[in-house]
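Handing you a structure now.
Only one protein chain is missing; all other protein chains are in place.
In this document, chain identifiers A, B and C correspond to the written order of the chains, with residue numbering beginning at 1 in each.
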Amino acid sequence: MVNPIYIFITSLGAAFLLNLFQKINRKIADLIFFLTLAVINYISLFWFYQLLQGYEAAKIYTAGFLPPYSINLYLGIEEAVFLVLINLLGFFSAVYLYKKFREISIKAMILYLVLIMGLNGLVMTRDLFNLFVFLEITSITTYALISLEDNKYSLTAGFKFIIAGGLVSTLFLIGTIYLYRLGGSLNLDFLVNSGVLNTKAGILATFLLVFALLIELKPFPANGWALDVYQSVHPGIAAIIASASSAAIFFVIYKFIPLMPSSFLPLLAGIGGVTFVFSNLMGLKQTDARRLLGYSSIAQMGLLLAALALIMQFDNLQSLSSIIVIIGGLFINHFLAKAGLFWLAGIVQKRNIRSWKIIANNPPLLLVFGGFILALIGLPPFPGFWAKWELVMQLSANNMMVWVWIILAGSLLEAVYLFRWFGYAVKNTEVEEIRTEAAQYLPVLIFLLGLLYLGMEGTHLVSGADSIYVLPVLLGVILYVLNWLPNKLKGSLCLLAVIYFSYRLLPALQDIYQLFGVVFLIGSAVLLITTFARKDIFKGFYPLLIIMILSLGNLLQAKTSLQFFLSWEFITITSYLLILRGKFSLKAALIYITFSLAGAYLILAGMGLAFRDTGVVSLAGLASIVNSGYIYVLLGLGFLIKIGIVGFHVWLPGAYTEAEDDFTPFLSAVLSKMGIFGLIMLAILLGEPVLKGIQLNYILGWLGVLTAFFGALLAAFQEDIKKLLAYSSLGQLGYIVLALAIHSHLGWVTSIYLTFTHLLFKGILFVAVAGLLSRVKTRKMYEMGGLINNMPLTFISVLIAIIALSGVPPLSGFGGKWLLYSSLLEKGWYLQAGLAFFASTIAFLYCYRILHSVFLGQPKTALRDVKEPSVWYIVPQYLFLFGIMAISMYPNLILKPVMSAVSTYFASSIYWEDYTVISSLGYWNGNAVMMVTMGVFMIPLLWLLFRIKAVTKVKQFNIVYAAERPDRPETTHYAHNFFAHYQKALGFLARPKVTEFWGNIAEVIHSVGALFRQLYTGNGQTYAIHILIFLLISYFILGVK
Amino acid sequence: MNSVTLILIGNAILSLFLITIWGLTLNGMVMKIVARVHGRFGPPVWQPFLDIIKNNAKRTMIAHGTMFFLGPVFRIASGIGTYLFIPAIFGSTVFSNFSFSGDVFLVMYFIFFGQLGMALGAGESGHPYSPIGVSRGLAQMTAFEVPFSLAVISLAVQYNTLSITEIVAAQQGSILNWTIFTNPLAAIAALIALLGMNMHNPFSIVIAPQEIPIGPPTEYHSAYLGMLQTNRAIFNIAKLVLYMNLFFGGATNFITLILKTFLIYIFTSVAVGVAFPRFRTEQSIRFFLKYPALIGLLAIIIVSIK
Amino acid sequence: MTVISILGFILIIIGLWGMLTQKNIIKMIIGFSIIDTGLHLVIVSIGFIKGRTAPIISKAVEGLDTGKNFIDPVPSALVLTAIVIGLAITALMLVYAVKLFRFKRSLQIEDFEELKW
Partner (left out) sequence: MAKRFITLLLIALLAYMFLPFIVEVDETSQLNRVAEKYVTAGPLELGAANLVTAVIVTYRGLDTLGEIVVLFIAAVGIGFLLRKPSKKKIAAPKRSSSEILRTGSDFLIPLLILFGVYIFTHGHLTPGGGFQGGVVLTSAALLFMLSNTEARFNKQLTEVIESVSGIFYLIIGILGLILAGGFLDSRFLQLGEMGRLFSAGAIPIIYSIIGIKVGMELIGILEKLRKEEI
């Protein structure tokens, strides 16, 4: 047993001696410095381990007298956790700072040691005045260490800090002395029940004490000085301030909670919440990386404070593990990630977040950066994710929905600026290299690994989690390590993994889930073949892809809402990162992730509500909820955003267009279906909920058909082939949602049938476009033309896909249309049917446009020698093509399983007679249609073939052209603004109103952020006034009686 | 292939043959009538027959590519198919064609098959006028399909079926059972749509004889053109038969069919066509989406309230 | 309440006024010192009990009940620490003032507003 008091003794002893040893030999001094840090780490780790084993907490009575007569220290498990973290950070930060320390002066090391010791003291001491002494020790060392970077910025910041610190210590001391006067003791444990709170003066004293500490946590708006400090000090020191100091102060506030009157807690929560939201809001406009980190730090501490204060108010807390997950998760997450990011800021050496693009030259650093960003935002697999999940669940269970919204809103704002920053970093255009040294590099890496490890550990702590759902990440990591393998091999490994996973998963799934399994996994497997065509080095592509695909599978087998949400988030992140890989996808990816996260947060809130109502996290439990309207709306909206329903579709075209060409097929053919799956799952569980007398499915139906309409209309006006297909996808998803909303046997059959056919033809189209773009370096359709002769194979598959898409018999698309109208009429949704029909005729416009502008018409001179794309683009197309032809010929191949799957939930309303499907209204014999069509096609064809000898092939310009020979294909190929007249007639419907709307919202939010940050004038005195205002407002809000 | 199938095919060929003859004759008659209205003498009634024979007999053909070659095939296949999916004469086995393959939606969608194929063929010709015509045609099509589809939905609601045979069956007995009397709004909407479908004035901008000689088929000649002309007869009559079935009680024999289709054609398309000037594309789109669409909506609303 | 503690609070208020309104950094530091002094007065006033003496055992208090005749020694001990800490902080502030003056040749607080927002 090592007495924890030795933490102080060793560090102080070393601090006293360093100066002496330095005179003998600097190396010895350095060695002692690190040895000391190692020793205090050892002591804290030793105690942490002991306490985990169930040993009694260490109670240290100094001077040999029992409290309250002497100062005592306490080291329980909570203290041990904080000590371990602080000391570990202390050690690694020292490693990181070592070079700087060496350059400057041994004094920096002395100050540093004393700072770490002071933080340890803050955590352990139980005596108020002793706490004050340690507080001052940490403050003074920090004041001095701020000048590690000896420039006017850090020194002005330091001075502002001192002024704030001076005020804080004054307030703290006044509080302390009056508590002593009224409570008769300086010992925390003896003050708790001493009756100090019976008097107004006692409450005031407590208030001063707590709020002085609170100001050290930098609450909004009393935090201008802190931002300046974060911005200007050496990143190594900033990491200590942001993580270690904040941690210690946070722990002190935690220690004080028993002392506080219960009325403090709501106020603390409120301050935390306001700080969290406002800091993130103001962070939006920030361009200086370190100041941005400052905003983020402050926000995170606000969140932590709010979470703590809220948890303490819960009437019924489910279990201790919840507290550990929430507070521990949030805390460790912030602690490691923020320190890591500050270090990274020091390595990158760039102030402006736009200049961070140089990090892209250094893949390991980029990986680390990405990891920290994800962790900070609270995404899996990092601890913050579990914490936020549990927090939302517990808040909901305690009927604090307002808080759920506050936290989610703040998180979203934070995600926006962090992802924006990350986006800049990914887009590399510079050749500048980052100089890294192992000493700086190592701590960062270790912290990321720590985060990952703790995140994985989270699965054991949170109820409803299962480590299987984190396994894809492991596979991703393995693939990342195997990056040196040839691409095709990696691709094959992926393919094998997906196939094996399907082989294991699909038989285990039931009815509709199984069908979606086929869509997700088999669809992905086919699309994976496309990626074999890649030639360049592409770190991270396959790892991300495999995580995404396997998580899609996991989505289907999720038993609890947490498993579902976890997989959902994995897919969201990986797809975001994959989209971000596109060359110009910066903005599109940001919009994508913003909307996706907003959707995910809605889902989270919905699941929280469900948890409140059922008390369990199992998905099946949803079915037992009586009043499920709100949950349906929240979850449904989340899913709809992912689908890109009209009004929330602004992310979709950009993301589809700017993603890498061979990833877009995944987005459209596979990923878009996860929202559909979510909606179906919701409908299975909740049925047809009604909210305030409104049949929600009715609204859903209209949303679906409007999406179909606007998707088709907007697609008709695009010049960019990928954007066109993106809008087309949107429109098709609209039909699927419409059919789903019908909520009948026929409706669901339609919906799933459409899902399958959409996978097939959109798979073909996007793969074909990927192949096309691999040969033609433009996406503008009017710059192509006449490519039918260059790439006949692609043309044939596109032709078939387009015919299938447009719903023209005899191909499979017609089946979907027929089912759709039958089900709509059966339901009695006539107007929807009419609009759907209109939309489907508009679809012809863009269908023709693709074929004509790209493959027909006048070939361009520049593209004359373009060849068929690589075989890897062709194979998946033809696999899908085979599917289309099979389904067209024998629709029962797919319809029968779909019908039987759906009949688990509804009585079947259609029946079969041989190949004829008969609904209550009409009938359709796909096989006969195919036969007749082939017949009537063959007769004239035979006649023309009979005349083929008379046919002469002519050259490009040999056309009837009013006696003049057109000179250039550019002027002869009618392709640009193809539907000008349509635009004239209906263009007003296609104006980007929704985009403008969301743009305005973003603008307003940014402006508000910009407005609020005007508070931070840069004047140290004003900051002191802010502190005073903060204090007074808090006090008067509290209304001490 | 069993005997049932063979009989089916035989019947279909017979039905198609007769209807082709009538279609060509109808076109000839209409040309004559229009000419007379214009104050011209006009070609003889059998001119369409002559044209087809002449064009198919031409010795040389030019091809711009495979799709160009296949375009007319798509077009005529669609014409024939459309016709063959409609039960032409109520109660007749010969003229029930292949109507067991699908209901009215199949017919509506099969029309697009030819339009798409033809448009693609025309597109490959490389002649700018072809895609211009296609662009106009497609745009206009989306518009006139709106009142038409609304009318069809209204019918489906009214008769509670999508099967053409059953719709015709419901109209038997009295002239007052015809849809045009039981559901006049739907009929009006659909008939206005028919004007657009037939591409006569005022909706003739697709072919636009004045400024872009003949629209999508610009580059087509000889046997291709012959095929297109044949199709024009079959397709035209197919649409008329469809309308007859949906709104005018269908036909129980060939004579009734001839009479009804003739009258429908004359009194809707031709009469209106000669009396009006031409719309620009965006004008016709706006037109269809205003009153005809509104009438169609009303038709649905009235029917569904009943 | 004792006059001393009231006086202490008045000093605190005066010092605060100086710290928040004076533009000159040195004057701000003086303000802080005044606050500190006031604070120390408040602390000692808490320990003071009327009619009692300092807690030092000497001939003067021999034989008397120490519990009834001594003032509270704790605040006296605390104030010593507080004074030392105040001294340290004031010294550091002054050094900062020196450093800041070197950069700008100015001691006006408004001249150090480069970092903001």
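Here is the rule we use: a residue touches a chain if its C-beta (ideal position, glycine included) is under 8 Å from a C-beta of that chain, and two chains touch if they have at least 3 such contacts.
Quantities reported herein were computed from a predicted structural model and do not represent experimental measurements.
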Displayed chains contacting the withheld chain: A, C
Given A:17, A:38, A:274 or A:954, the one touching the chain that is not displayed: A:17
Residue, one of A:25, A:105, A:627 or A:904, that touches the chain absent here: A:105
Positions on chain A contacted by the hidden chain, ascending: 3, 5, 8-9, 12-13, 15-17, 19-20, 23, 60-65, 68-71, 104-105, 107-108, 110-111, 114, 117, 121, 125, 127, 129-130, 133-134, 136-137, 140-141, 143-145, 147, 150, 174, 178, 181-182, 184-186, 199-201, 204-205, 1025, 1028-1029, 1031-1032, 1035, 1040
Where the unshown chain meets chain C, residue by residue: 1-2, 5-6, 9, 13, 16-17, 20-21, 46-50, 54-58, 66-67, 70, 72-74, 76-78, 80-81, 84-85, 87-89, 91-92, 94-96, 98-99, 101-102
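One rule holds in what follows: only the chains that are shown with their structure count from here on.
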Graph class of chain-chain contacts, one of line, ring, star, complete, other: line
Cα-centroid distance, chain A relative to chain B, in whole angstrom: 54
Residues of chain B whose C-beta touches two or more other chains: none
Residues of chain A touching chain B in the complex: 786, 788-789, 792, 799, 803, 806-810, 814, 817-818, 821-822, 825, 828, 830-831, 833-834, 837-838, 841-842, 844-845, 847-848, 851-852, 856-858, 916, 921-925, 928-929, 932-933, 935-937, 939-941, 943-944, 947, 950-954, 956-961, 966, 972-975, 978-979, 981-982, 984-986
Chain A residues touching chain C - in the complex, by the definition given at the top: 129, 133, 136, 139-140, 143-144, 147, 152-153, 155-159, 162-163, 165-166, 169-170, 173-174, 177-178, 180-181, 186, 224, 227-228, 231-232, 282, 285-286, 291, 1013-1014, 1016-1021, 1024-1025, 1028
Parts of chain B lying in touch with chain A, wherever the complex brings them together: 9, 58-67, 69-70, 72-74, 76-77, 80-81, 84-85, 98, 100-106, 109-110, 112-113, 115-116, 119-120, 123-128, 131-132, 134-136, 138-139, 141-143, 145-146, 149-150, 153-154, 156-157, 160-163, 213, 218-219, 222-224, 227, 280-283, 285-286, 289, 296-297, 300, 304
